[in-house]
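Here the complex is missing one protein chain, while the rest keep their positions.
As written, the chains take the letters A and B, and residue 1 is the first residue of each chain.
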Amino acid sequence: MSDPIITLTTDFGDGSSYVAAMKGVVLSINPAARIVDLSHRIPPQDTRYAAYFLPTVIPYFPPASLHVVVVDPGVGTERALLYVEVEGQRLLVPDNGCWTELLRAEPRSPLVIRLAEKRFWRDRVSATFHGRDILAPAAAHLSLGLDPRNLGPTATEWARFQGPKATLHQDSLNGEVVLVDPFGNLITNIPGESLSLLKKPARFKVGGHNLERLVRTYGEAEPGSLVALVSSSGMLEIAVNQGNAAEQLRVEVGSPVTAISAP
Amino acid sequence: MSDPIITLTTDFGDGSSYVAAMKGVVLSINPAARIVDLSHRIPPQDTRYAAYFLPTVIPYFPPASLHVVVVDPGVGTERALLYVEVEGQRLLVPDNGCWTELLRAEPRSPLVIRLAEKRFWRDRVSATFHGRDILAPAAAHLSLGLDPRNLGPTATEWARFQGPKATLHQDSLNGEVVLVDPFGNLITNIPGESLSLLKKPARFKVGGHNLERLVRTYGEAEPGSLVALVSSSGMLEIAVNQGNAAEQLRVEVGSPVTAISAP
Partner (left out) sequence: MSDPIITLTTDFGDGSSYVAAMKGVVLSINPAARIVDLSHRIPPQDTRYAAYFLPTVIPYFPPASLHVVVVDPGVGTERALLYVEVEGQRLLVPDNGCWTELLRAEPRSPLVIRLAEKRFWRDRVSATFHGRDILAPAAAHLSLGLDPRNLGPTATEWARFQGPKATLHQDSLNGEVVLVDPFGNLITNIPGESLSLLKKPARFKVGGHNLERLVRTYGEAEPGSLVALVSSSGMLEIAVNQGNAAEQLRVEVGSPVTAISAP
């Protein structure tokens, strides 16, 4: 059997001492753990960004992988810390809804445990760094085979992320940009498969620009031209072939995007 | 025997969900694979940069390491994806020349296979993310011991990167800046050992500046002064001791650099 996988997703920034300290804590408890960096570039305290990030990543991991997520504006307040089993994956997260988009693909109720047993935490818990002092050690203990029910009581309520939903009105789908990827591609909340709900092939509006057709991949268009396509995560995406759509259109998260039946 | 090594080199940016998803795909197929991040900061779609980056890194790895490279402006078009054996290393790359600078040190013809066998890909292949859906799973299967000849037919032709060559004219070597490193040091395409072809010790011209002599290391010059030296990868390098040469000289990739026999 392979050494257990513990992934880290934080808003601490690349090269932060906070990430490095968490790695040390994990390895001190389970020297055999294999730490995998997912991202340390979640924008600071942006639980909304984390909520969109996790579903594009977590489901690709082997079943029962452990994922520690530290995007935690409420650190040190009364917000809970949770252990969650969802989609066959295991997460350790602040109770701020960052993980609940993973429920969409999950028919069953998740197992959720509120972390309460201090014997699985570090001896001294900083009021500002529960990632290092609670989540990392809990993950390390789980990776050694600890039954998660030892971590605390089962929880039946938790914070939920409520993202904007795309809506269908007669001949148009109305959504918005929910993520800008590192290429400047605009990922929307309009599912690619919902485009078939329109009566005729769609054309698109975003940031005052019109796009006439959906392509299959970037390279189908001339370099520099604006295209609509279905992203690798299945959502409508607006991109510039070999360019940066966010900069070129001056569009950002929250900007409206519309798909309209061709006349 | 150690767990197999799979390195990742991409233009996805640090903290990108695209990198994280590739890690998940690799580990889902081979949970024992050890993933090593080489760089996710290749400039977007800059196959030229990748071509210079790989020879400074890949040869240091143990024989038969697997290297996945995703700098792929042609994703989803007819460009091929390749498995390559070169310099004792194994690469999975788009057929855009990003790997062919590794051939310079290689006397033998490389083994090149065109990826064609879909049973080693993910079930659903996105038109925009072959790194996740084809290259990562192929690498993971190889790391489990798959014979690469199962991946597809042997290829005898492939795209080649044609970088600018330094040229010798009587008393001067004429080259250019091909890479700017993170310190702002200017790496040129003039091999350090070619400087011995000049009749007398060289002096240098770059961006309108003259340098009188070659030093062995940064610290031989005063802080802030401009120096020429042979880089750790064996090429002529222009640097500012404890400073940033690219910013100070306002020089960039493509700027001419000349080494001239001292009069």
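Everything below uses one rule, namely that contacts are C-beta pairs under 8 Å (C-beta built on N, C-alpha and C of every residue); 3 or more make two chains touch, one makes a residue touch a chain.
Everything numeric in this text was worked out from a predicted model, so none of it was measured.
Touching the missing chain, out of A:15, A:145 or A:263, is residue A:15. In the full complex, chain B contacts the hidden chain through residues 2-3, 5, 7, 9, 14, 34, 36-42, 53, 56-62, 65, 181-183, 216-220, 229-233, 237, 242.
The set of chain A residues touching the chain not shown comprises 3, 12-18, 20-21, 23-25, 27-28, 31-32, 34-35, 37, 44-45, 73-77, 126-129, 132-133.
In this text, only the chains that are shown with their structure count from here on.
Chain B has its Cα centroid 31 Å from the Cα centroid of chain A.
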